[in-house]
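All remarks here apply to the structure that follows.
What you see is the complex with one protein chain gone and the rest in place.
On to subunit A.
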Amino acid sequence: MDLVRDPDSVLSDWHAHALRFEREIGKVVLGQERVIRLLTIATFARGHVLLEGDVGVGKTTLLRAMARAIGGAFERIEGTIDLMPGDLVYHAHLGEDGKPRIDPGPLLRQGEDLSIFFFNEINRARPQVHALLLRLMAERSVSAFNREYRFPHVQVFADRNRVEREETFELPAAARDRFLMEVQVVMPQADEARRSLVFDPRFHDVDTLLMDVESGVLDPEALGTVARAIQIGVQASPALEAYTLALWDAVRRPQALGLAIDGVDINRLVQGGASPRGMSYLIRAARVRAWMEGRDMVVPEDLRAVFPEVMAHRIFIDPVYEMRREPIVAALIAGVFERVPAP
C-alpha cells in the first residue's frame, strides 16, 4: 500500500471500515455512541485509553467488544493490590515434571503481535506495575528474559472504577499523561437503551453477546500506517494553529479570560499541566475526528469534541479543589471554549 501516492482512496476505504467498526460495537453497547466514537478516534490515533466510570455500566464489555472488533492478539489482566510487575511479564509455575518453570506472562504470551492489552481496574495495581505500564505505553516495549520485547501495534486500554478509593493507588501523573484519552463512561441516558439493557435477555450473557460483534473489522497491522496517513492527510490551517495555541494559553491561565467558576478562586485553580505532549495528542485526536467526519481539515469543532477527554486529566488543579475535580474541570473547559474566539 503506497500511502504517499494515493492516500485519498486508502483513507476513504478505511473511513468505511471505521464506521463499520463503530456500528459493530454499537450493536452490543447501547447508548454510548459518544464513548464509542472517542474510542474509535483513539484507535485510529494509536493512543491508549483510560476508561473511568461506575461499576456495571459496561466498561469491560465495551473494551472486550472493541478488542474483538479490532482483531489481533488480545490480552487482559486484572489489577490487584498484590500484582507485581513480574506477574505481567512472567508466569511462574510448577511444570509437569515437578520443577519450577518460568514462562512468558500475560504481556508476552502473544508475542510481539499483541494488539490490545486490557488492564482492568488499573488503580488497584501498585505503582511498580504502573511504572511498567508507563514504559509499555510510552515505548511500546518491555524488558524480559534479558532482552527487549517490542510491541509495535499495542494499544493499552485500562479501566478504573471511581467509586472505591480504598486499597487503590492513584495513577502517577506521568502515567496518566501517557493516555491519549481518559473517557468517562456514564449510564446510557435514553430510556429505550436502558430498558433494553435491563429486560432484553440478549444483554444478560456478555460472552454470547460479544459473539454478535464481527471479529477483525480492522487490521491491527495496518492501523499504524492508516494513522500516519490520517495525520498527513488531514490538514490544520494556520488559523486553527492559532486557535489551538489560544486554547492552550487559556487553559493554563483562565483568569486572563475573565472566566468565573462557582466557588472557585480562578487565580489559583490551575497549577499546571496541559503539557505539550497533551496538546500534540489533542491535535492527533482532532485530526482523526475530522477524518471520521469526512473532512480533510481540522475545524474547531474537532478540538472541542475531543478536548475534555484528551485534556481534562492533564490539567493539574489546586489540591483544595481536587475533590470536586470533575465538575470544576468540565466548567473550566466549557468556559474556555465559550470565551476563546475562533478562528
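Everything that follows uses one rule, which is that a contact is a pair of C-beta atoms (placed from the backbone, for glycine too) under 8 Å apart; a residue touches a chain by one contact, two chains touch by 3 or more; residues count from 1.
We take it that contacts and distances are computed from a predicted model.
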Hidden chain of the complex, named as in its UniProt record, picked from "ABC transporter ATP-binding protein", "MxaA protein", "Glycerol operon regulatory protein" or "Dissimilatory sulfite reductase alpha subunit": "MxaA protein"
Touching residue (missing chain; options A:L240, A:V264 or A:V306): A:L240
Residue among A:A138, A:A193, A:I266 or A:V340 touching the omitted chain: A:V340
Hidden partner interface residues of subunit A, rising order: 235-240, 296-301, 304, 337-343
